[in-house]
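Below you'll find the structure I mean.
With one protein chain withheld, the remaining protein chains of the complex are depicted in position.
Then we have chain A:
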């Protein structure tokens, strides 16, 4: 099977790219989706506000997902559901496996938009037993919103990111009453109004607290909390492991593609190119984790870069300059490789800090400051630095002149 563009992942980034490529007349566009229905993560988010940026209206997750798929199809893209990409090869060439079996897809160009997942229990190093009833938000929301089943009655929720409050609401909709929310840090990570929810719902929030161990043989019977006042046991029948997102980059890892330890995603250049000639990446695969709207915008941007690539209009990737991060307060910066601007290029550097930091963020080339802005940043917020509109030459250094 052959196509001009193959897009792996029918979430906001992949579907936005598909729709844009259709509008640009980029030829045959095939979207590969491993789930039975397109839409990605928003599909099972029953409640968050989606769609303001994309469709100028507030929508629920599943309606938003359906609208994205509709736009992609209306623009001429084919969406293959229940279809898994199982390997990437030079070419680009993809190995796919669907209900009928395995086959190869030959593409002129591939967009990787496989998104993100929440960290597993072992990645959080939680001790204790391995009973049923321990799950990430993604699984909880699928069980509740897609299956209409209840996995537990009285879980604890680990994390206080935005998604943690989404998990809280999902529990409530399922008729479960969370026993507590647990946060390792000194404050709730999400901003109001989400942060007010626990008080409204009467769910205690334990700060500066870790889950030291999970108990129970077959089903969760409780947890031991490591709190500032010592160890304490809490009865519960489930544990929701929320947030701590990481890139769903298994295909790239298996292919031996370079990845960024800071983002857990692929190393990309200004045009989103990664891995091998003809491969692009966009959306939350690039880094954990931004909103559906931000991923949608990245998908559209990637579509313009892909369209230019198909027309032979992108610069040689070998001419890119790596951004060297020279501050330990910067966790990552995207894109990792910069070129002069062009069609579909990232026009801003996006970064996250590893600790609260205030100061002057600077992108330098030798002694020349290419871009700078004052920041007052926290780890949970994205920082953007507009990139220069002119050509680059020589090594690039990103620093924060600390003023804390």
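Operating definition for what follows: a residue touches a chain if its C-beta (ideal position, glycine included) is under 8 Å from a C-beta of that chain, and two chains touch if they have at least 3 such contacts; residues count from 1.
The rule we apply is simple: contacts and distances are computed from a predicted model.
Enquirer: If you look up the hidden chain in UniProt, what protein name do you find among "NAD(P)/FAD-dependent oxidoreductase", "Glucose-1-phosphate adenylyltransferase subunit GlgD", "Thiamine biosynthesis protein ThiS" or "Amino acid ABC transporter ATP-binding protein"?
Expert: "NAD(P)/FAD-dependent oxidoreductase"
Enquirer: Just name the one of A:218, A:316 or A:367 that touches the chain not displayed here.
Expert: A:218
Enquirer: Decide which residue listed in A:94, A:144, A:205 or A:363 touches the omitted chain of the complex.
Expert: A:144
Enquirer: So which of A:58, A:187, A:254 or A:369 would be touching the chain we can't see?
Expert: Checking the options A:58, A:187, A:254 or A:369, the one contacting the hidden chain is A:254.
Enquirer: If I consider the whole complex, including the chain that's not displayed, which of A:38, A:128 or A:299 touches that chain?
Expert: Selected residue, touching the omitted chain: A:128.
Enquirer: Touching the left-out chain: which of A:118, A:183, A:260 or A:290?
Expert: Missing-chain contact among the listed residues: A:118.
Enquirer: Tell me, which residues in chain A touch the chain that this view leaves out?
Expert: Contacting residues on chain A, toward the hidden partner: 34, 36, 44, 46, 82, 84, 86, 97-102, 117-118, 120-123, 125-130, 132, 135-136, 138-139, 141-153, 170, 173-175, 213, 217-218, 237, 248, 250, 253-254.
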